[in-house]
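All protein chains but one are shown in place.
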Amino acid sequence: MAHSRISPPIILLNFKCYLEATGARAVQLAKYAQQVSEKLGVVVAVAPQAADIRLVSQQVKVPVFAQHIDPIAAGSHTGHMLAESVLEAGASGVIINHSERRLRADVIEDTIVRARGLGLTTTVCANTPGIAEAIAALNPDMVAVEPPELIGSGVAVSKAKPEIITDTVSRIRRINKDVMILCGAGITSGNDVREALRLGTQGVILASGVVKAKNQLAAIEDLASGCRR
Amino acid sequence: MAHSRISPPIILLNFKCYLEATGARAVQLAKYAQQVSEKLGVVVAVAPQAADIRLVSQQVKVPVFAQHIDPIAAGSHTGHMLAESVLEAGASGVIINHSERRLRADVIEDTIVRARGLGLTTTVCANTPGIAEAIAALNPDMVAVEPPELIGSGVAVSKAKPEIITDTVSRIRRINKDVMILCGAGITSGNDVREALRLGTQGVILASGVVKAKNQLAAIEDLASGCRR
Amino acid sequence: MAHSRISPPIILLNFKCYLEATGARAVQLAKYAQQVSEKLGVVVAVAPQAADIRLVSQQVKVPVFAQHIDPIAAGSHTGHMLAESVLEAGASGVIINHSERRLRADVIEDTIVRARGLGLTTTVCANTPGIAEAIAALNPDMVAVEPPELIGSGVAVSKAKPEIITDTVSRIRRINKDVMILCGAGITSGNDVREALRLGTQGVILASGVVKAKNQLAAIEDLASGCRR
Partner (left out) sequence: MAHSRISPPIILLNFKCYLEATGARAVQLAKYAQQVSEKLGVVVAVAPQAADIRLVSQQVKVPVFAQHIDPIAAGSHTGHMLAESVLEAGASGVIINHSERRLRADVIEDTIVRARGLGLTTTVCANTPGIAEAIAALNPDMVAVEPPELIGSGVAVSKAKPEIITDTVSRIRRINKDVMILCGAGITSGNDVREALRLGTQGVILASGVVKAKNQLAAIEDLASGCRR
C-alpha cells in the first residue's frame, strides 16, 4: 500500500494554486524537495495542482499528494477529481478537507474510504482541535490541524497557539493511537518545525512559507533541519 | 487567441471521469479524435480529466478542453482548478457549468471573464432553453444545451426533444448572433449530429456515446460523418 | 395573482438577519413601513426572516417577501424553505439569489418557475449588469442589481456607480420590456432613491440604511419621499 511508505516526521508542501508552483515551476520545487529529502533523510512530500501531478511525479521520487479528490466512482462526473485518475497520474496520497476546500462530514468519510481502497495515503485537515478529534474517529492516515486565521500569516501556530497543537494531540490520542498528527499555519522555519514536533506532532504542512520564499531550496532545507534531533 | 481557431461544426468529446478515458486510455481516445478530425476535416475537440490534460495535449493537435475551472486568481486555493494551470498544461478551452458540475450564476460569469482573459475558449452548458438564453447574455464562445434527463440515455435530444434545440436557437439568436450553439444528451450517431445541425446548432457535445462505444474510433467517425453536407 | 398587486415605484426593505429586525422588532419595523406606505402612497414591501413571516404578515398589509425559498416540491426536505410554507404564512413574494445567498443558475430558474406557479412575486438579485440581463431572460417579476462591494456601505450605487444602473437598464430593456428593475447597495436617502428612479429603475432594495437607522420610521419616510415627483 502506498501509504505504508511514509514514516514520520513528514513535511508536506502544499503547492496550492500559486503560480510559483505551477507547471514547470512545480517540477522545480518538487526537485528541491527531493534534494533536501535525500540530503537530510526527512520525508518531504509535495502536493501540486491536479494538472501537474503526472508531470511532477514523473520527475521526482518524493511522495506526491493530490490537493483534493471527490468520493465518486468512475463514471459521468464531469469536472470532478477521480481517485483512479490521480493515482494513475502518480499520486500516492491526497489532502482532504483543506481549509480552502472544506467538505461535508459525510463526504470526508466517503473520501477517506475511497482513497484507502486504492492505497492512497489520506491527510485530512481540521480547523480546530474538535474537528481534528472528530476526523481521527474516521481513521485517516494523518490529521493536520491548521487554525485558518494563521494560514499564510507567517506567524507559526507552534509559537502563537501551541495550545491548539497540544489540545489536538491529547484529544486525538484519547481515541486514536495510530493516526499521524500534523500541524500547519504560519510555519516557515526549522524552529517552527522543531517546536511542532516537540508539542507532539509527527510533522507539518505548509505552503507559502516555501512557495513564496526567495530561496525555495534554502527554505525547505531549513524546515527539514528542524526534524533532526 | 486560442478560441479563434475553432470554426464550426464542432464535436466536443467529454471524457468525464470514465476509466475508459482516463490516463493512457485518454491519450488513445484523443488520438482517435485526431485521426477522424484529419480525415474528415471536422473539429473534434476533447475534454479529458484535469490530471490528463498535459498528457493528452502533448500527444494530439486537436483542441483540448478542461472540464471545469474555478474563477480564482492564482494563490491560496488548495484543491481548486486554476485557469493558468490548465492553460500551461495545454488546454485551449474549458467546459463551464456542465450538468454534473453546475455553478452559481455569478460564478459562471466570473469564469467566462477569467477564461476569456487568458484566451481559453468557453463552452457553457445549459440545462434548459431559458438557461441557454441567460448564458448567451454573458457572451461565452459557445453555449451547449443539454436536457439532463437525456444525458447518457442513448436517446438523442435531436430526435426526442427537437423543440428544446429549436427553442434554444431562437431564444439565443434573439439576443446574441455570434455565440456558437451546441446541443447534447443522448447523441450517438452521425444522424443525430446531422439532425442537430439541421435544427440550427453548430455542433454537439457528448461523452458515453463515444467513450463507452465498443469501437471508439468508428463511433467518432460516424459522428463526424454527420457534419458533412 | 399576488404579484399583480405591486405597481412601481417600490421600496423593498430586506430585514436580513439583523436583531434590530427580528421577532417583535420585525413587526415594529413592518408597521413603520405600512405607516409610510399609507401616508405617501408608495409601495414599501418588507422581507423578514422566515420565522417571522407569519407574525409580520398578520400585523401589516404591505407586501411581505420571503428572503429565500428552495425550488423543492413538498416532501422530505428537512431544513429547506418550501414555497407553500411561506405562502401559507402570508408571504406574497420572494427574494431570490441575494448576494448573501447566491444560487446556481438552474436553481434560479427553477425557483422562479416554482414561485410563479404559486403566484409569489419574484425579485431576483444580480451582482452585475451581465447577470441582471441573464436573469431578465428568465422572466422574473423584478430584477434587482446590487454591486456587492457597496452593500451595507452607505455609499449609494446611484451616486457612486450610476453606470452600473444605466448599463443594467439598457441591457435588460434590450431583451425584456416588462420586468421591473430595482437597484440596491448603499441606498440610505430619498435623494438616492430619486436618482435611482431617474436612471431608469422602478425601485430600490435596501437593508441597513433603514434597519440600522437611529430613527427607522424617519429613514423610511425619507426614502419614500424620493419616489415622489
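We call the chains A, B and C, going by the order they appear; numbering starts again at 1 in every chain.
One rule holds in what follows: contacts are C-beta pairs under 8 Å (C-beta built on N, C-alpha and C of every residue); 3 or more make two chains touch, one makes a residue touch a chain.
These numbers come from a predicted model, not from an experiment.
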| item | value |
| --- | --- |
| Displayed partners of the chain not shown (whole complex) | A, C |
| Touching the absent chain when the full complex is considered, from C:Ile6, C:Val60, C:Val86 or C:Val169 | C:Val86 |
| Contact with the hidden chain (one of A:Ile11, A:Ile53, A:Ala83 or A:Leu138) | A:Leu138 |
| Identified contact with the non-displayed chain, of C:Lys31, C:Arg54 or C:Arg173 | C:Arg54 |
| Chain not shown: contacting residue from A:Arg174, A:Arg198 or A:Arg228 | A:Arg174 |
| Residues belonging to chain C that touch the chain removed from view | 14, 16-19, 22-24, 47, 49-55, 67-68, 72, 74-82, 84-86, 88-89, 95, 98-101, 151-152, 207-208 |
| Footprint left on chain A by the chain that the document does not show | 97, 102-106, 108-109, 126-128, 130-131, 133-139, 171, 174-175 |
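In this text, only the chains that are shown with their structure count from here on.
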| item | value |
| --- | --- |
| Leader among chain pairs (count of C-beta contacts) | A-B |
| Distance between chain centroids, defined by C-alpha means - chain A, chain C (Å) | 45 |
| Chain A and chain B, separation of their C-alpha mean positions in angstrom | 34 |
| Chain B and chain C, separation of their C-alpha mean positions in angstrom | 37 |
| Multi-partner residues of chain B (at least 2 other chains) | none |
